[in-house]
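Shown next, in C-alpha cells, is the structure this report addresses.
One protein chain is absent from this view; the other protein chains keep their places.
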Amino acid sequence: MTAAPLLQVEDLHVEFATHGGTVRAVRGVDFSVDSNRTLAIVGESGCGKSVSVQSIMGLIPVPPGRIGPGSALLRGQEILGNNVVNGRDVRGSEIGMIFQDPMTSLNPTMTIGAQIAEPLQVHRGYGAGRAREEAIRLLESCRIPEARKRAGQYPFEFSGGMLQRAMIAMAISCKPALLIADEPTTALDVTIQSQILDLMRDLQRETGMAIILITHDLGVVARMADEVLVMYAGEVVEKGGVDDVFYRSAHPYTLGLKAAMPSNRDDSAQVLTPIDGSPPDLFAPPGGCGYFARCPYAMQACEDNHPESFDLHADHFARCWLHHEDCDVEATDVHRTTASE
Amino acid sequence: MSYGAADFLPVSGQRDVHGISRPSLSYLQDAWLRLKANRRALASLYLVLGLLFFTIAGPWIWRVDSAVQDLDQISQPPGVDRAALIVPDYQSWDGAGEAGPLHVVGDATSQSVRLKWDALPGANGHRVYRNIFPVGPELAYGMPLAEFFDNTILYHEDRLDLRPGRYFYSVVALGEDGAVTANYESLTVDVRRVTTLAEAVDRGLIENGDQLAVGDSIELQLHPLGTDYLGRDMLARLMAGARVSLFIGIVAPALFVLFGVVFGAAAGFIGGRVDQFMMRFADFVVALPFLLFMILFKIAFGIGPGESGVMPMLVAMVVLLWPATARLVRGQILQLREAAYVQASQLLGARTNYLVLRHMLPNTLGVVLVTLTFEIPKAIFVEAFLSFIGMGVAPPTPSWGSMSNEGIATMLTTPHELIFPALFISITVLAFNLLGDGLRDALDARMRNAG
Partner (left out) sequence: MRQGMAWYVCKRLLQGVVTVWFIATATFFAMHNVPGDPLLNDRAMTPAIRANLEARYGLDQPLFNQYLIYLGNLAQGDFGISFTQENRQVNDIIREHFPVSATLGILAVLFAAAGGVLWGALTALYRNRMPDYVIMFLVILGISVPSFVVAALSQLGLVTLNTLVGRSLLPVAGWGSVFHMLTPALVLGLSTMAYLTRLMRSSMLEIIDSDFVRTAKSKGVPPALIFSRHQLRNAILPVVTVLGPQIAVITTGGFVVELVFAIPGLGRFFVEAVQQLDYTVIMGTTVFYGAFLVFMVIVVDLLYGFIDPRVRLQ
C-alpha cells in the first residue's frame, strides 16, 4: 500500500423511510479507487449500486433517505453528507457524473452549450463567453461534429449517443479526478455503446482520471474494468481484480451472473441459466446470507449466519461460507456440474 | 464463533424462492385498498354518501313543504327564541297616553310599537325614523316612517314589518323649509314577539282558540336552519335545492361523459378520415365560449310557465361539454390499440367485440370514472353560476345557486340565507374534488409500483 487512494469508501450505509417501513438499501459497503484505474460495480437492479454512488454525490434526498454510518474520503477529506472540500463543492469540479438515460438527464429548455458551460461558470467563475468557447472545445474533444452549431441546440435535437457524449463533456468540463458513470450505456444501442466506452477510456488515458463504472453488463466490465465489485442486496459479495473475479469467481452469485450471460465463445452450446427467484426484501434483510434462498450451494450455516468476508488472494475477497476453512466444497466445481446438466 | 462440519452440509429440500414477494392483487382490489388508505378520500366518500342521503331521504324525515311561507318568521336565523306571547286582537290607537320625551306607550310588540313624544325645541314638524343600527355620530337615522309638518301630532304607531329584536327609533326636528335638522331624539326599543289566538289557529299552531288564553305563551313553528326572505323553511328548501343541484350535478356529467365515451371510442376505433372529421368537430365545440352558449341555449329553449328550467340546462350541458371526455377516451383507445397485450390478443384471433369489452373498456374505465368525479363539481358550479345571474332554474324551484342569489341581497342583515346554500355548494364541490383526487391516485397505474 502506498499513498491513500483517491476515493476511499468505508462501511457505507443508506436507508429509505417509506410508508411500508425502512428499506435498508446499502448495508456496509467498502471500496476504493485510484487515479488511472476503473472500478466496475456490478449487480442486478435494486442491489444498491446506484444508491451507493448517489449517496457519495449527495444526490439522495434526505428525508426519506438517511445516510450513515460510514465514510467517503476524497484524497483523505470526508465528503459524505456535505460534498464540500475547502469551501468548494466537489461535485462537478472534483467528481463528474454521467447517468443512464441521457434523454431525460439534460434540461430540455437549456441549450447543450449552456449546460456544459454551467459547471465552468459555477466552479471556475468563467464569464459566459469564455465558458461557451470552452464548452465548444469540450464537445469537440468528445468527438461531436459541428460542435459550434451543436452547442446552440437543445437536447431534443440530439440523438441518444450524441447526448451521452454531451453528458460526458459536461461531466469532465472541470477536469475532475474521478468520473462516475451510472450505467452510461444501458439506454443506448450496441454500436453507440462501444463508441461511448472507447471515448471514456481515451479520456481516461489523456487525463488520468479514475472511473467508477456502474453496470449490469459483464461484457462492459470485462472490457473496461481494472477492479470489480459485485453487489447483492445492498452488500459487497465479491471484490477483486477483473481477472480474479472473472476467472476465479468465488461467490455463487458471481457464478450465477456469469452463467446468465450470453456468450459466443468456445462453449457456445452452453444453455443460459437464469438465477431463479428474486432478491430478498430489504424492508427486513435476512439474518443469514441474502443469497441463501437462491443459492445452489446453500448450506446449513448460510440460513442464519451472516457470511464473513474471506480473503482469497491478494485483494480478492468474497462474502461466502464456502470459503470457510472447515468447508470443503469448491464453488466452481459444483457450478460446473450443475451448469452442464 | 466457530463452525463444525455439520454447518457446511448442503441444505436439502425445497426452498421457497418466491415466498418473499408479496401477494398479488387485482387492479380493482388494489385500487380499493389505496382508496381506503387515503383518509381524505375516504372521508369525502362518506361526505358524498351523506349528501345523497340528505337529498334522497331528507324530505321523508323533515316533512316540511319547501314552498310554504311562515309569515311570522321571515328571514329568521336559526336558533332564535320561538316563544310568542298571546295578546288580544289588534285595537286601533288614537295617540292616547302620557306626554313626555320620546317614549313607548304600552308594550313594544311585533304587533305594533306606539311612540309618543314632546315637540322638539324649535321644530316646525317632525320626522320619525327607524334603524336596526344605532344612530351614531354620522346621524344614520335609518328608514323614514312618517312625517308631520305641524306640532299637533306628536305620536306615531309603527306596524311596518316588525320582528322581534332591537330597534333604534329617532324623531328628528324639521326646519322651516321642511328640511331635516341635526336636532333629534333617539330611543332604543326591544320588540317582543306576540301573536293572537286567531293567528295561532290560522297558522296551525293550535287547533282552536279554546286551548289557550291571552297572556299564555306559545312556541312558533320550528325552523332548524331558519327561514328565507319569504319565510320559507331553509332546511326544507336546502333539501329540495339539493335535488335540483345534485340532479344537474350528477345526471348532466353522467350523460355527457357517456356521450363523450361513445363518441371518443368510436373515433379512436374507426380511425382514419372519420376520426379526423369527428375530432375536428369536437375542436369546434370546445372553442364555443361555454357559459355564453349555456345562456344562449337557455334563451333559445325558453322556459314555459310552471317549468323549472332544469331540462334545458341539462340538454345544454350535454351538447356543450362532451368533447373533453371524447378527446380523452379517444387518446386512451389509440394508446390501447398500440398496447402489446391488445395486439397479442388480436394476433391470437380475438374478435373486435372481445377486444373492446375485455381490454379497451376496462382499461378506460378508471380514467372515465376520475373524469366523471371531477366533472360533477364543475356542473354544480355551472348551475350555481347560471342561477346566480338569473339564468338558471326558474323560481319558485329552489336550487343552491338560486338560493345564494336570493341570499346575497340580505347578506348584511341575515347572512344565514347566503351562508347555508353557499356552504352546501362548497362542501359538495370539495367532497367530489377530494374524492376525484383519491380515485385518480388509486386508479393511476403508474402509482402502483411506487411507495
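Residue numbering begins at 1 within each chain, and the chains themselves are lettered A and B in the order written.
The definition used in the following text is that a residue touches a chain if its C-beta (ideal position, glycine included) is under 8 Å from a C-beta of that chain, and two chains touch if they have at least 3 such contacts.
This is a predicted model, so every value here is computed, not measured.
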Displayed chains contacted by the hidden chain, counting the whole assembly: A, B
Candidate in contact with the missing chain, chosen from B:Leu49, B:Ile153, B:Ile299 or B:Ala339: B:Ile299
Candidate in contact with the missing chain, chosen from A:Leu12, A:Val42 or A:Val90: A:Val90
Identified contact with the non-displayed chain, of B:Leu225, B:Ile250 or B:Leu418: B:Leu418
Contact with the hidden chain (one of A:Glu10, A:Asp101, A:Glu140 or A:Glu303): A:Asp101
Positions on chain B contacted by the hidden chain, ascending: 283-284, 287-293, 295-297, 299-302, 377, 381, 384-385, 388-391, 401, 404-405, 408, 411-412, 415, 418, 422, 425-427, 429-430, 433-434
Missing-chain contacts mapped onto chain A: 57-59, 61, 83, 89-93, 96-97, 99, 101, 104-110, 118-119, 122-123, 154, 156-157, 167, 170-171
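One rule holds in what follows: only the chains that are shown with their structure count from here on.
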Chain A-chain B separation of Cα centroids, rounded to whole Å: 60
Residues on chain B engaged by chain A in the complex (per definition of touch): 1, 3-11, 15-21, 451
Chain A to chain B touching residues, read off their complex: 18-20, 276-278, 280-281, 292-294, 297-303, 305, 321, 324, 326-329
